[in-house]
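The structure that follows is given in the form of structure tokens.
Of the protein chains in this complex, all but one are displayed in their positions.
Take a look at subunit A:
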Amino acid sequence: MSQRITPQHKVSEPPALLRWWLDYRRVMLLLLTLFIAITIVYPLYQVFWRSLMVDGEWSLANYSAVFLRPSNYMALWNTLWVSVLATGLAVLIGTLAAFVVQRTDVPHKALLSVLLVLPFAIPPLFSAIGWVQLAGPVGLFTQWWRELFGAPPPWNIYSPGGIIFVLAVTNYPFVFITVAGALARMDSSLEEAARTSGVGPLRIMKDITLPLVRPAILGGALLAFVSSIDNFGIPAVLGMRAQFYVLTTRIYEALTIPNMPLATAMSVLLVLVAIVCLVAFRRLEGSRGQYAVISGKSVTPNVIRLGKARPWVLAALYLTLVVIVLMPVFALVLTSLLRFWGADLSADNFTLRHYIAVLNQSGARRGIINSLILAPAAATIIVIVSAMIAYLNVKARQRGAGLLDGIATVPFALPGSVIGVSMILAWSNPAFGPTLYGTLWILLAGYIMRYMAFGLQSTRSTLQQIHDSLEEAAWTSGASRLRTIRDITLPLLRPGMLAGWVLIFISAFNELTVSVLIWTTGAETIGVWIFLMQDSGFTGRAAALAVLTLPVILLLYLFTQWLTKLEARRRERRAGKPDA
């Protein structure tokens, strides 16, 4: 059948070793590894290594220093209990809201779902300031309470309780989104089975539905918790005045002294807290096993009829939304427009002088410009680098690219303060290269480290959805590898890159936790200026600057929402047809 064939012509080709090195994948991997090593591995290494060094000797003295002074170890303890309680409250709000929206016949579901996740678009620092203006000593709520009851209110916003409350109303959307999603995708035949055996709707909620969404609740809680221990703005505005410190604010204090070794050791402790909690959550999740009941389709879920209570539930929901979402923003806007806080709301008390003052302050102007440079720069660099890593990992299946992806994702789990400290350690007197400390570059480096995971996540998941055969079809059509990337892969990857870019832009634009540790004169950001002005008593100006940035953030936020909707609709449209 077959005849033996000897090759007729030999083509001269470069020797194997040279070809091996010239392969573009290896060259790319090498360059990307270098980039990740410099921006992520080196700073991390600095934190852990330096925390174990005293005067050039191995020592645990930095750690014992943490535990020798109560003010230090109290911060660790405070971080833990404040975050746990704030997460508990966030779980309560988020789960309740998700059940009401998904499993009752409450009207206006679409609008409620949008409003309930709006806190995502409001930077925590802004809510903290808003809440001071609402519930602080001269806040609106405080005044109303006094008029109604003639006595000082039973709360104090400058307290652990205040921090817990504001953290909770900032972070509950994490829980709401995961739980509402799980409820929407849950196979309702499980609930129906219970209903046909004569079990009441409330009982079904408790015995069937709630246990089934437990993993989702835990997942949302984990995100809320990590976000709580990471937060700087809220405990800084609400806690430092009352001498109540958590790790992030303590690290900030240690750096203003400055006591670098202490800040470093506390950073490592913060990492340990994060890791311990991650493991604990995994345990909780794993102990009950994974439920594989959340399938793609949804028929008629078990819905509780609210009956007469329906308008009341709706009213309560709207009231809650107004209080926890709209009022802080309203207070912020009002603050920026009033001559002073607590002034009567008469026409001659309204003024634009805070805005004028902010815009006349060269530092604040610089902050705005810096943020407008840094956010798009960080977003662009991250998206390009992560698209290349994701391509090597998912498409070219280059060995080592998966590991690189994993390493570059690590900072996602690290609290921002740790990243800030690592930046100072790595770039204020670096072993090689220029000193970045004191320039904008250090902020850029910090943002890249902090948000690398966002870019990787969005590009990776988009690439995974692009079937290999789409590229192979171009290749067998005669297109070279590069041309295939240009004509096929990039256009299909673009939506994912855009989504990642906007997300990083929003996050970096109002970043505070990292920036507040590494800013220097000339290299401030919007977030830093708002914090500094608030911290030194210029609340009106802080509010004015915040109000100036809110539209940018809100618009971009709405843009991302629209993008995800568009993507979902496109996927739905394609769902009927295999693959294309």
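To be clear about the criterion, contacts are C-beta pairs under 8 Å (C-beta built on N, C-alpha and C of every residue); 3 or more make two chains touch, one makes a residue touch a chain; residues count from 1.
Definition applied: contacts and distances are computed from a predicted model.
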{"item": "Chain excluded from display, named as in UniProt, from \"Iron(III) transport system ATP-binding protein\", \"Acyl-CoA dehydrogenase\", \"Oligopeptide/dipeptide ABC transporter ATPase\" or \"Fe-S cluster assembly protein SufD\"", "value": "\"Iron(III) transport system ATP-binding protein\""}
{"item": "Given A:S469, A:T520 or A:T564, the one touching the chain that is not displayed", "value": "A:S469"}
{"item": "Contact partner of the left-out chain, one of A:S71, A:N360, A:S480 or A:S536", "value": "A:S480"}
{"item": "Chain not shown, touching residues in subunit A", "value": "1-5, 7-11, 13, 16, 467, 469-470, 472-481, 483, 487-488, 491-492, 570, 573-574, 577-580"}
